[in-house]
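I have a structure I would like to understand better, so I am pasting it below and will then ask my questions one at a time.
Apart from one protein chain that is not included, each protein chain of the complex appears where it belongs.
Letters A and B mark the chains as written, and numbering starts fresh at 1 in each.
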Amino acid sequence: MANAITAFLLAIVSSMLIDNVVLNRFYGICAFVGVSNKVKSAFSMGVAVVFVIVFASLICWPIYTFVLTPLNIPFMDTLTYILVIASLVQVVGLFIKKYSPALYKSFGIYLPLITTNCAVLGVVQNNTDTGLNFALSMANAIGTGVGFLVIICVFSFIRMRLEESNVPKAFRGVSIALLTAALMAIAFMGFSGIIS
Amino acid sequence: MSELKKNNIHKESFISGIWKQNPLFVAMLGTCPALAVTTSFEASFGMGLLFLFVVTCSNTLISLLKKIIPEEVETPCYIVIIAAFVTLTKMFTNAFLPELYSSLGVFLSLLVVNCIVLGRAQAFANKNTVVDSILDGIGNGIGYTIAISIIGIVREILGTGMLTIGGIFTFIPKFSIPVLKFVNSSGVVVYDYSMSLFTNPAGAFIVFGLIVAIIQANKLHQKNVESVNKKKELALKKSQALEKGAN
Partner (left out) sequence: MSPVVNWIVAILVILFFLIVFIVSFILYKKTPPPKGCEGMEPSDEKCHGCEQEGCHFNLYYNKTSMKCTEKKNSDKTEENEKENK
């Protein structure tokens, strides 16, 4: 039992730090670069992404294993996943609108934008493409979500400092952000040997 | 006159997708595959071609169905159409180009949520004729292929030193063009100036950031030239008006 829990936690850490979702696997780049320089909206975006990724993996893996594979239509996975993710986003948004104005204020407006985030569909598709079991899929999903949240917050802190400094005109905006992300990627390469 | 206009619109919708409104460098959409699959030139070229196929087909079908789909359920229908074409592309690639399929990995499925495909469908294909939509799709596809191939060539040459062709498209005999690294026929490395940083993820960010900076510098330079020209014209007009007033 302790072995299983250790393996689960290690899987979370590995998909959060070692195989980082944005800096190594390149999943959520458009949202990552397009997020504003304000820390608050970056945090809201990250929390919304964690929500959606965890719920989407919770629902999509059983659908693949218990509905698509027995019916002999595994090629329908992409279409099914995107429909499930999109309807999940709408349903979660519906619940938040009706029953929790506080949550709506904090991240409700970012929910429809997360449907086209590569990270959600990427993680869900990767889980079934590589044939992980349910526990590892959930670990992958949680690690990815939390990793995205951490990275986006760190990045927005750095961008706030960049706004006030004297960047050459050709590099202002997206370009300097990408070069900063390159430096962050080099820094995160240092995590690669942690888990043997 | 109307025929001339029609020809111009066709040309414009085609050319704007290639250079002026290049979906990757100007509109900054679809950047996830552009950073992830560009470790080799052939993989990025293959990705561009598959993207061209998906964009053109989805634009065509959506433009054909634009009068049937009610406006409230646009987005779900577009998603289903695009996902159907992506599934088709996946099965086709798995059957005929299996090396491309294994090197692209999950990014082939991520064409479904590619901002360019959805964006073109909602901004262009549901308002214009079929021919315009097809041309727009082909133009955007060619623009994306050129852009992603540029990144692929730079990363492969700087990262591995050699440009390898034929590794993924196996119907071409495999050969490598040595640029920064030269290996003798007996296996001895003659010179090796490649920087393996560029095959790492950090190198992708560096290459992409520098290319965006170059394009932005070009835009700023053009704006500068335009504003200088405008000031000259204004000064000319003022001096002409003064002369007239003096006369």
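The criterion applied here is as follows: contacts are C-beta pairs under 8 Å (C-beta built on N, C-alpha and C of every residue); 3 or more make two chains touch, one makes a residue touch a chain.
Everything quoted here is computed from the prediction, not taken from an experiment.
Determine which one of A:Gly28, A:Gly46 or A:Gly108 touches the chain that has been left out.
A:Gly108
Taking the entire complex into account, which one of A:Met76, A:Leu132 or A:Leu162 touches the absent chain?
Within the whole complex, the residue contacting the unshown chain is A:Met76.
Of the residues in subunit B, which ones touch the absent chain?
Looking at subunit B, the ones touching the missing chain are residues 26-29, 72-73, 75-76, 80, 115, 118-120, 122-123, 224, 227.
Considering the whole complex rather than only what is displayed, give the residues of subunit A touching the chain that is not shown.
Subunit A touches the missing chain through residues 30, 33-38, 41, 67-68, 71-73, 76, 79-80, 83-84, 86-87, 90-91, 93-94, 97-98, 101, 104-105, 108-110, 112-113, 115-116, 169, 172-174, 177.
One rule holds in what follows: only the chains that are shown with their structure count from here on.
In the complex of these two chains, what residues of subunit A are touching subunit B?
Touch residues, subunit A against subunit B: 23-30, 33-34, 75-76, 78-79, 82-83, 86, 115-118, 121-122, 125-126, 129, 169-179, 181-183, 185-186, 189.
Applying the document's contact rule, which stretches of subunit B touch subunit A when the two form their complex?
Residues 28-32, 35-36, 76, 79-80, 83-84, 86-87, 90-91, 105-107, 109-110, 112-113, 115, 118, 200-206, 208-210, 212-214, 216-217, 220.
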